[in-house]
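All protein chains but one are shown at their positions in the complex.
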Amino acid sequence: MSDVKEFDTRPAGNPSAESPLAWTFHRQGVLPRDANAGVRLREKSFLGHLILRGGAIILDEAVREVLGMALPARPNTLTLDESGERSIQWLSPDEWLVIVPGGEEFALESRLRKAMGQAHYSIINVSGGQTVFTLQGEKAREVLMKSTLYDVHTQAFPVGKGVSTVFAKSTVVLRRPNEDSWELVVRRSFADYCYRWLLDAAAEYGAIVER
Amino acid sequence: MTQVNRLKQGGRIDRSRPLKFVFNGQQYAGYGGDTLASALLANGVDIVNRSFKYSRPRGIVAAGAEEPNAVVQLGATEAAQVPNVRATQQALYQGLTARSTNGWPNVQRDLMGMVGKLSGTFMPPGFYYKTFMAPASLWMTYEKYIRKSAGLGRSPAEPDPDSYEHINQHCDVLIIGAGPAGLTAAVTAARNGARVIFCDEQEEMGGSLLDSRELIDDMPAAQWVDRILDELSSLSNVTLLPRTTANGYHDHNFVTLHERRTEHLGDSAPTGGRRQARARLHRVRASQVVLAAGAHERPLVYANNDVPGNLLAGAVSTYIRRYGVMPGQKLVLSVTNDHAYRTALDWQEAGCEVVAIADARANPKGELVEKAQSLGIRIIAQSAVIEAKGSNRVSAACVAKIDADSFSVVGRVEELACDTIASSGGYSPVIHLSSHTGTRPLWRDDILGFVPGEVKGLTATGGVRGVYPLHEVIRDAADAGVRATLAAGVKTHAEATTLPQVAARQDGEACALYQVPHRKPSMRAPKQFVDLQNDVTAAGIELATREGFESIEHIKRYTAMGFGTDQGKLGNINGMAIAARCLKRTIPEVGTTVFRPNYTPVTFGAIAGRHCRDLFDPERYTALHQWHVEQGAEFEDVGQWKRPWYFPRTVNGKKETMHEAVSRECLAVREHIGILDASTLGKIDIQGPDAREFLGRVYTNKWAKLDVGRVRYGLMCKDDGMLMDDGTTSCLGENHFLMTTTTGGAAGVMEWMELWHQTEWPELDVYFTSVTDHWATMTVTGPDARKLLAEITDIDLDKDQFKFMDWREGTVAGVPARVFRISFTGELSYEINVQANYAMHVWKTLFEHGEKYELTPYGTETMHVLRAEKGLIIVGQDTDGSVTPEDLGMQWAIGYDKPFTWIGKRALSRPDTRRADRKQFVGLKPKDAKVVLEEGAQIVLDPNQSIPMAMVGHVTSSYYSPTLGHGFALAVVKGGHQRMGETVYLPMVDGTVYEAEIVSPVFVDPKGERQHV
């Protein structure tokens, strides 16, 4: 489907970029660094985020060819490459979220478009619209229980699971890429709210924020 | 003060931890492990409140959630005030300060008591309806007085220093109640590996076992409780929640638990360390619920049964055995069952005198009865206490032989001197929670009580389903634990379910007795209280039935029985039984009232949780928010977005008013150049071969011929023909479009398009994806816009190359950008879209270059003025869901001859949408140039008509225009399009009547030349 306008939104030069939490960090000044913190929070900013829409079979072929990864076919699952830096997450029966290191997204989009040929699909670059929070620490699960309706017990939420769900009065994509971290994919405009919520919920455990 | 009623030894209190507390201004002492109620009893405090209606002195009656009288206001400081705390549920802590909630000005002697005595029946049943309902306008006045005098507690006048939170929980089995049934069910489910949440409302788990005389596995019951709790707390699949009340049982096994985390430690959560929430609301989704809430003992209803010193039999045992407190010296016990005999045994063992046991049964027999007999306690069969004597404390009990069938006293009345009367009329299962689901409780004649009806996913066990003997309770609960575990999909194994050994006790059969007959009829006998908290008497219920109330729900509302925080815990069954007797029906025929959440009061803090103060609602920020803040912008809430409203400047130390700032911003745009952060507009990326067809179906206008590189304004209707959203859509590629929506409409439009695609037109190949947050949008607008943009872009801005309603891509300030030449101001405008991470760089670069053009940032208020001057609508301000595109005079944006019947088209030919007198969109020019009409003001044609006037429309938008030098407005007026030039009137609340002329809604540049330059 060639009648789509591809557009690399990343500048060639090096103008300053601001992550969705730039204002939040600026306002906070000194970031929390509690001793014996139960929770560690970090923003993984400026990653490449693509939304893939289309049939699972053709998209699976394309991502295998281009990324060397399988498309997660089961609902609420997540696959990662060996480095853990590239991931594909099921969002709906015809929608997946691909996250890759920042700067790879436009080339990836172009290669996927080539691989998809004339099939009906869509690829949308949403890299500026969302950011990733990583939540770690022995109290991370408790903080999530105070924040989301979804059952985050290890039995219900094993590594490799990912869901879109309610977070406080906002929404997030919540996923568990590995044994000791949770990732929250947060919409840019809600990032400050989600960040403040997480720190408030973590107050009784103590928190460390890393940039 | 000495603790006159404290036993030398015994109880579960910690005598090594003495505590001081204040009640009604008086200082007292107690111990760790006391409740406020047990400590008050220990100190010999008889009167804890005045009653709601009659202002009679009241004492402590119960030892748990069912306590009707000892309801106090807690808190030493104003900010820490907590109303409606039951003294029986409040743990004692150092410095606890409480007051009676009722009994203004004081509990010993008060004003209302005098009123009650003087006027006799100050508030008879139906008082609320008869007195206060008419005129309704006076209710507010009455209510204030009643609340003050009856004292239903008050909320603090200062901000609560504490924090609260919600926590979401999921489990296989939720067990409610930690008495013998709950403990057995919990340990059974836990040993089988189920995810268990186990909650109990009391300070300590154990329920009735904490004051039981029985042995389990040859050890005192309380010791067995410790052993089971030790085991449960060692298991990782179990969450133990003491001090946690299951308050609401909602759909599909969703249960809300109110956990009091620091309320046993002090007025506020401890300070010093990390911040702790004072209370938590657990939102539990349980696969299975085991309800082990037990039963409340039912008091007997006899004359003057509210005088301090009248208690529940079980409560007396609890105070003696659990708290080491003797509530009196000389006891008369009035019972209908064997179990209550334990109170006499406990009393006598504690070294005090049991005067007599009045047993309503003709021939009481059973193990406990025999034990009492063997101890030489006098038992008077087929009798009951018919009246208590005394005013501030019981001084004697009148005992007489009664005949329940004929409801009469049949023997002589014997007056027995005593200071305490304990009664037990049997047990009422605590069916409140199961009733929250809407299920009907079922009456059982054999246990003389209602039991829970069937609820999917609920297993009731123990006392709550009428199983009372301990050995049966344990068997029943183990079985319930296994069934719930299996139903939750967890495998069970037999060895996990070993039953503890409990001796089977032989109890005699209980008899039914609710209201005790008196020698005088109820209406003339001293008051026989059914609901102590709401001051409802047996006579009141009789009166209600005589006045024709037959439904128990009506009787409840007429008498106030079971109202408010009490929720009928003690009195409901007695009340129903009395109603049934009066109506000559059975109790199941009368039925019970509906119990509603919450079971006991929940602090508002716990309901609000973390959703308060700066986390009350999400605040959405654009990528340029920091710049706006640093420029001192005033913000406006648009949906959840914070948008700059205007940018007041400080000139010569004086900050501009809003009017001054907006005028300056407006003129800047019209005369040279302004800039707006428009990032909040909804943006939807649409891809697919049928994208164009889809647009043609959801928009009113035509999309078939929009070329790549072009932009079009579109109107979106619902199928009823009413406008729902508007915006521009750009053709990016033959199969690729970018739609913008209103800021507030973004999510709704997205869902709307998915709805039609998924349910009606799945055959169309198209995908929609929200890109609102991905793009930041900056609008530069004004005569100098081209000059400024040209300095920092590689896009050809030549007016013939890049025309109005074109879009181009290139770089702006070195950042890839899509630039749209669309205008919401009527001026030459470019909307610059860049990936949001680079927005601040582009914005700042624009200002670096814009200084020489006096580039002026403007906010939403100026945006509104500028668009209104051009007659451009705001959906939701100028429309309200009852306005069609034709009403707006936007026929130019309607594709009447499109082949597909687009959404909203058919409705435009319905008779109602064709009416000539529909409200139509027009401009209004006030006759007085200084007037700015009020938005929402109603429009009439004749100001001299009598009230109510015929209203023909209203003002939708109104501003002062610095460009025009006068106020102007947009409005909808019936048949307005045909009324150009007519004068209309706007009568205001203060009597002023404004005059205005109906004009075209386009006030500035009617030919639209400025945006085309």
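Per-chain residue numbering starts at 1, and chain names A and B are given in the order in which the chains are listed.
Just so it is clear, a residue touches a chain if its C-beta (ideal position, glycine included) is under 8 Å from a C-beta of that chain, and two chains touch if they have at least 3 such contacts.
Everything below uses one rule, namely that contacts and distances are computed from a predicted model.
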Check your understanding: UniProt name of the unshown chain, from "ABC-2 family transporter protein", "Ferredoxin-NADP reductase", "Sarcosine oxidase subunit delta family protein" or "RNHCP domain-containing protein"?
Key -> "Sarcosine oxidase subunit delta family protein"
Revision key, fill the gap. In the whole complex, of A:41, A:91, A:145 or A:186, the residue touching the missing chain would be A:91
Review point. For the chain left off this view, which of B:215, B:594 or B:1002 is in contact with it?
Key: B:594
**Study point:** Option from B:78, B:158, B:218 or B:445 whose C-beta touches the chain left out
**Key:** B:445
**Study point:** Of B:754, B:917 or B:942, the one touching the omitted chain in the full complex
**Key:** B:754
Check your understanding: Tell me, which residues in chain B touch the chain that this view leaves out?
Key -> 250-254, 283, 285, 435, 438, 440-446, 450, 453, 456, 551-553, 588-594, 719-720, 751, 754-755, 758-760, 762, 901, 905-907, 910-911
Revision key, fill the gap. The missing chain sits against chain A at residues 75-76, 91-93, 95, 149-150, 163-166, 171
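As a working rule, only the chains that are shown with their structure count from here on.
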Check your understanding: Measuring from the mean C-alpha position of chain A to the mean C-alpha position of chain B, what distance in angstrom results?
Key -> 33
**Study point:** Residues of chain B that touch chain A when the two form their complex
**Key:** 163, 165-170, 195, 274-277, 283, 285, 610-611, 614-615, 617-623, 625-626, 629, 641, 685, 687-689, 708, 732-736, 765, 767, 769-776, 809, 811, 813-816, 818, 834-842
Point to revise | Partner chain B, residues of chain A touching it in the complex | key: 1, 3-5, 7-13, 15-20, 22-23, 26-27, 46, 51, 53-54, 94, 120-122, 124-130, 142, 145-146, 148-151, 153, 155-156, 168-170, 187-190, 192-193, 196-197, 200-201, 203-206
